[in-house]
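The complex appears here without one of its protein chains, the remainder shown in place.
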Amino acid sequence: MKGNLGEKLQSLPKPILYLILILATSIPLFFPTEVPNEPVESTKDFYATLMALPEGSKVLLMSDWTGSTRGESKGAFRSIFKILIRRKAKVAIYSAADPQAPRVAQDAINELNMERKRKNLPTFDRWNDWVNIGYFPNAEAAINGIANDLKGAFGGRKDFPPNSPPRDVFQSPVLQGVTKVEDFPLMLVITASKTSNFAVERVSGRTPLAFAVTGVMVPETQVFYQSKQIVGYCGGLKGVYDLEQLMESGVNFPDKATAKIKSDKLGTIEGFPDPDNKGQGTRYYPTLHYALALMIIMIILGNVGMFLAKRGDKS
Amino acid sequence: MRITAGVIATIGLYSVLWKENKFYRFFEHVFLGLAAGWTMVALWTETLKANWWDKMVGTPAETGAAATNGMFAYALLIPFGLMGYFVFSKKHNWISRIPIGIILGLWSGQQVQVWWNTYGPQIDATLKPILPTTWDSLIVPSTNGLTPEQLSQVQSQIYFSQAVNNFLFTLTVVSVLSYFLFSFEVKSKAVKGINTMGRYLLMIGFGAIFGSTVMMRFTLLIDRMHFIWIEWLRDGVFPMISGR
Amino acid sequence: MIPLLQAQAPATSFWSEAFNSSELWTKLIITLIVGLVVMVGLLYAPIRARKPIVAFFTFISGAYWVLLYLWPKPIDRQPGEMPLNTVETVSFWLADSNNVVVSFTQILTGFLLGLGIFSLLKIHLTKISKGHKDAFFSIVLLASMGLMIWFGYADWFDRLGERGAMLDNRDNWGFTQYGRDFLFEGLLQQMDAAMFSVIAFYILSAAYRAFRVRSVEATILLSAALLVLLSLMGAVSFVWDENVKAIANGNPFILNFQLTEVAQWIRNTFQTSSIRGIQFGVGLGALAMGLRLWLSLEKPGSGS
Partner (left out) sequence: MMPLSEVYIGEQYRDSGWFGVFMTLLVAAFVLVNIRRARGGKDLYIRRIAGLNAIDEAIGRATEMGKPVLMVPGLSDTINAIAVQAVNIFAYVSRIAARFANPILLCCYNAAVYTYAQETIRDVYQSEGVADRYDPDSVRFVSDRQFAFAAGVSGLILREQTAATFFLGEFYAESLIFAETANSIGAIQVASSTETTQTPFFIAACDYVLIGDEFYAASAYLTRQPVLVGSLVGQDWSKLMIILMIVFGTILNTFEIQGKTTSERTKGVWSQIPERNKKQSDTFMSQLFKPQLEKVKVERPIDPNYVPEAEAAK
């Protein structure tokens, strides 16, 4: 009988696997829970970099995510903008990965603004606080162009000032006095594709780079982070969750002894306790545990099955 | 309405997990159609308009923005593009190689340009010291409650454990790299050993990659589930029903 | 071309004429005709001339980037400055033409897209005309394609004019916008997300099937993966780490056995390095292949 049991464990029909997975990823969503967590270094550096921006500084943001990765990228995008808005930053957004990306980014910001309106907070206005420079096909070449000759690359691109026809983006407050990529104290890349590599190839060394990448890209991004080609990154859902926690409690804040999140490398970086910090990360992260647990159990089951089967064959 | 459509489409595509069926086939073709349509739109609105047409014919002056001149030479790209269409001609299909050749030429030229930018810094970052600079302690001492000076002192040292890690790191890079040497006949046991080790170390790396990737994949599934159960069912459908 | 973008009334030159001027259009049309003539001329190219012609175009286009890389770049160049000497004249020119050259690839690829669409139409129209059993689906495909094109362009034209900015606000939307929104956000985007998330199922079944303790390699792969998986579960690693901290009570050596530390250690020490090892090889491969293509050393389709 052992053999049979082994065989069974080894070869559960796929539909059953899939059904279990659906359950594991659905049910926990209805029961939000708080998960203890320690942010990873790279995310701390990422947060530190954002918080170190002087108020009102100009940031170049390459937004290369679309609906297909909204699960991860949208969370990162929202958190990053919540921070940028607090830093009163001015953001120039462009995309190089996907023609849809500019629209998706735009919609995400509009969504944020609607929420802020409801709370009667000042909105983050198009043209005055951020411009949408649009999509540049052929990422590799486009990023090269932007790195070598920003004026030329963005030249002739238009965006909408408040209820008036489109105008040249360089007229907007965001790009006032910007002529080259070095004029931005920071370049952010929120991407789900290898456009981050191109950014490293062309931009690193000209201006600091910070990435928000999807979980699958964490390994390759770690390479750049180690060789100090980028100052920090926020990887996958864990990164988003870390970021949300950092926003909530800062680093070594209010002081190192009592701080919830400590770091020897970084000084004190303030946080902004605010229920609004909790976003996708906080919503999805608990559920992720069940999914991962399921995965581990399945792998173990498979192996147990294999051994039982072997034993079965012998006897 | 919009969300409902999204949910149905999602379920339609999921149904392939059970088996290839008409429902899936329907949405597959809708998907392909929409995608193709979208590409046709984006082709002009996102690519050719700004990058080709406006540059070729120029743009008029507008509030704040100066007029730009047209550069007629861009028109030359039309015939080059057209050459691609000879691919279906039995006799002249070779002509389609010209536009391809141009694109490949541009690509290749860029490789020469970016190779060192990409790999130079990585080679540099691989050159890590593999002997400790201090023997005060074998591992990095805990840094809690140190003054900044002491801290920087500690950080500027290389401890035994770090040295070992650096050694492992370099070893991995080298052995993996040597595993990919194709044209050297490996006779000596030592080298063979290094290669197999390279392969094993590679597997550790792959395992780690797999782990980190799983997170993302599940996250996206969770997002879908959130979309179906919370956004659609709980916040969309229930209120509607209970409303009536 | 950069100064042109900045100047109020751009100076015209042989290469650039004022917007909508008759000179521009004449030159444009002449260029077009010349180009087409050349193309027709190619039809009569002798067979042994074919290879060189292709090779020539390939080499020229690659040469630009190589030159840009090797030719002395100007030092501390400020906008509006004029070159000091011939070397700089060239380098200035190279730098300025960057954005023009960059766009070639995408424009040409754009023109070629027609071929792809043609292939698509051909396959599905034949299916329909032959009354293939899947003809219905082909019709579905073509229909949704048509709809997307129609709404896509209609919406785009609406946004060109004064109303463009207003359309950010749903209240001012018309039928076109809702139609486009339904197709794009409602279907396309959602299907993208759906298809992407299907991978989660496959990853589970793949791991379940393949991650067995069969060989040394498989075992290594499996255990590394498991460790990282565990470390990603914030809760697990948190609890584990707390316990380790408790045991260690300050002993830095034992502290290294915190799950997060171990996972990070694997990442930094083995994952990063093995990726780097592979990437060095791949990078060299790409560079070598680039050279072969640029110099047309390789027979096309050299699978022969």
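In order of appearance the chains are A, B and C, and numbering begins at 1 in each one.
Keep this in mind: a residue touches a chain if its C-beta (ideal position, glycine included) is under 8 Å from a C-beta of that chain, and two chains touch if they have at least 3 such contacts.
All figures in this text were calculated on a predicted structure; none of them were measured in a lab.
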item	value
Touching partners, among the displayed chains, of the absent chain	A, B, C
Residue of C:L24, C:L167 or C:L293 touching the missing chain in the full complex	C:L293
Touching residue (missing chain; options A:S95, A:Q171 or A:Q245)	A:Q171
Residues from subunit C at the interface with the omitted partner, ascending	3, 6-8, 11, 69-85, 87-88, 91, 105-106, 108-109, 112-117, 119-120, 122-123, 126, 191-192, 195-196, 198-199, 202-203, 205-207, 209-211, 221, 275, 278-282, 284-293, 297-304
Touching residues (missing chain, whole complex) on subunit B	13, 16, 20, 24-25, 27-28, 31-32, 34-36, 38-39, 64, 66, 84, 87-88, 93-94, 96-97, 99-100, 103-104, 107-108, 111-112, 115-117, 120-121, 123-124, 126-131, 133, 153, 156-158, 170, 173-174, 177-178, 180-186, 202, 206-207, 209-210, 213, 217
Those residues of subunit A which, in the complete complex, touch the missing chain	14, 68, 138-140, 170-171, 179, 193-194, 216-217, 219-220
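Going forward, only the chains that are shown with their structure count from here on.
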item	value
Chain nearest the overall C-alpha centroid of the shown protein atoms	B
For subunit A paired with subunit B, centre-to-centre distance based on mean C-alpha positions, whole Å	14
Centre distance in Å when subunit A and subunit C are each reduced to the mean of their C-alpha atoms	20
Distance between the centres, which are taken as Cα means, of subunit C and subunit B, whole angstrom	9
Of all residues in subunit A, the ones touching two or more other chains	14, 18, 21, 25, 68-71, 100, 137, 141, 144, 155-156, 164-165, 219, 223, 226, 238, 288, 291-292, 295
Subunit C, residues touching no fewer than two other chains	1, 5-6, 103, 105-106, 109-110, 184-185, 188-190, 193, 195-197, 200-201, 203, 207, 222, 226, 229, 232, 267-268, 271-272, 275-276, 279
Subunit B partner contacts - residues on subunit A that touch it in the complex	14-15, 18, 21-22, 25-26, 29-30, 68-72, 99-100, 134-135, 137, 140-141, 144, 155-158, 164-165, 167-168, 171, 197, 200-202, 204, 214-216, 218-219, 223, 226-229, 235-238, 264, 280, 283-284, 287-288, 291-292, 295
Complex contacts: residues of subunit B adjacent to subunit A	17-18, 38, 42, 45-47, 50-51, 54-55, 59, 62-66, 68, 106, 110, 114, 117-118, 121-122, 124-125, 143-144, 146, 151, 205, 208-209, 212-226, 228-230, 234
Subunit A contact footprint on subunit C (complex, rising order)	1-2, 5-6, 79, 95-96, 98-99, 102-103, 105-106, 109-110, 161-162, 164-166, 168, 184-185, 188-190, 192-193, 195-197, 200-201, 203-205, 207-209, 211-213, 222, 226, 229-230, 232-239, 241, 260, 264, 267-268, 271-272, 275-276, 279
